[in-house]
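Of the protein chains in this complex, one is absent; all others appear in place.
As written, the chain order gives the labels A and B, with residue 1 at the start of each chain.
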Amino acid sequence: MQQGYLLASAGLPVVHLRFSAQPLRSFSMTQTLTQRLANPTRFMELSASVLPWVAGAAALVIGYGLYLSFFVAPPDYLQGETARIMFIHVPCAWLSMAVYAIIAMSSFGLLVFRHPLADVSAKAAVPLGAAFTFLALVTGSLWGRPTWGTYWVWDARLTSVLILFFLYLGLMALRSSIEDEALASKLTAILALVGIVMLPIIKFSVNFGNTLHQPASVIRAGGPTIDTALLVPLLVMAVGFTLMFVAMHLKAMRNEIMRRRVKALQLAEVERAQASQLAAAE
Amino acid sequence: MDLGLDLGPHASFIWAAYGVVTVVIGAMIAWLILDGREQERRLADFAARGVKRRSASRA
Partner (left out) sequence: MSAFLALLSRDLRLAVRQGGALGTALGFYMLVVTLLPLGLGADLNLLSRIAPGVLWIALLLAALLSLGRVFSSDYEDGTLDVLATGRLPMELVVGAKALAHWISTGIPLALMAPVLGLLLNLELSAYPLLFGTMLAGTPAISFIGAVGAALTLRAYRGGLLIALLVLPLYVPTLIFGMAAINGLLGASGTMSAFLILIALSLASVVLCPLAAAAALRLQMQ
């Protein structure tokens, strides 16, 4: 308890000592490396100086991307103006997958290397990833209505993104329904890793099922190779959205670290009050 | 929406898509900023009352 408390008070999750029953062989080596790179205090200093620059860059790039996509990019010769939805839809779809990969890597870092920031990173990324997945679904469906004539088709790609969204929901639900935060982190990390193993299988199965059930009505996705006039704005927007995610993730991690410090301080205060009560009683 | 843009017959879908993205991302950014302020306020509150984390005395 005492040791766990010490770590908690350093703003770290209490996990690290309580679960050190199965020590890793390379523990001492990784420890020095991670301590240098991942000390939360160091992270707070570093992120504070980096965050404004990333956020500013994201705003600039997205602004330029919006200008390109509305005023420079020509209407697509097949889909007309509706193709402009692509410039926000594709970045959201890209982030929905990239963020899950980040969550899986962070979960691996937590379970295997007990990286002090890994859990903070995973916890901060999940709601962001869920939001981008939601946006990818909504913009996709708004794009589908004028082009396919329906808001939703059980196309392989759409279906697998929908299931990805459910995986995000599962991660949030599991974490929120376990009271012990350190335990919740580790169990959520296991679920994230199970998810990353299952995702390719889900993708494969959905593709397989589709070739059997669906007539070739939807195999237009992507269509003919994209013209550079459309590709450049798309890439600019993708870079902008990625920068924006990095800024949001950094901010969410900072918030989470501060939240843990507040919690540690509350604990310290309660403990002190109890100690003084005991002293007064004697 | 008069920005000198003619987005054709499906303009409402385009505006709806961009609108949803703006609203959701705006909400996330607002939540991040407000949440950050709240945590900073609580930390400052503790500092004002002189409650310290143990590691602070170690450093």
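Please note the rule applied: contacts are C-beta pairs under 8 Å (C-beta built on N, C-alpha and C of every residue); 3 or more make two chains touch, one makes a residue touch a chain.
Keep in mind the model is a prediction, meaning the values are calculated, not measured.
Partners of the chain left out, restricted to shown chains and counted across the full complex, are A. Of the candidate positions A:M97, A:L191 or A:L267, contact with the hidden chain is made by A:L191. Remark: the omitted chain is touched by one listed residue; of A:M44, A:A57, A:A98 or A:L169 this is A:L169.
On the side of chain A, the interface with the absent chain consists of residues 18-19, 21, 111, 163, 166-167, 169-170, 173-174, 177-180, 183, 186-187, 190-191, 193-195, 197-198, 201-202, 204-206, 208-209, 212, using the contact rule stated above.
Methods note: only the chains that are shown with their structure count from here on.
Centroids built from CA atoms put chain B at 16 Å from chain A.
Of all residues in chain B, only 3, 5-11, 13-14, 16-18, 20-21, 24-25, 28-29, 32-33, 35-36, 39-40, 42-43, 46, 51-55 touch chain A in the complex they form.
By the touch rule above, chain A contacts chain B in their complex via residues 5-6, 9-11, 70-71, 75, 80-82, 84-85, 88-89, 92, 127-128, 131, 134-135, 138-139, 142-143, 145-146, 244, 248, 251-252, 254-255, 258-259, 261-262, 264-265, 268-269, 272.
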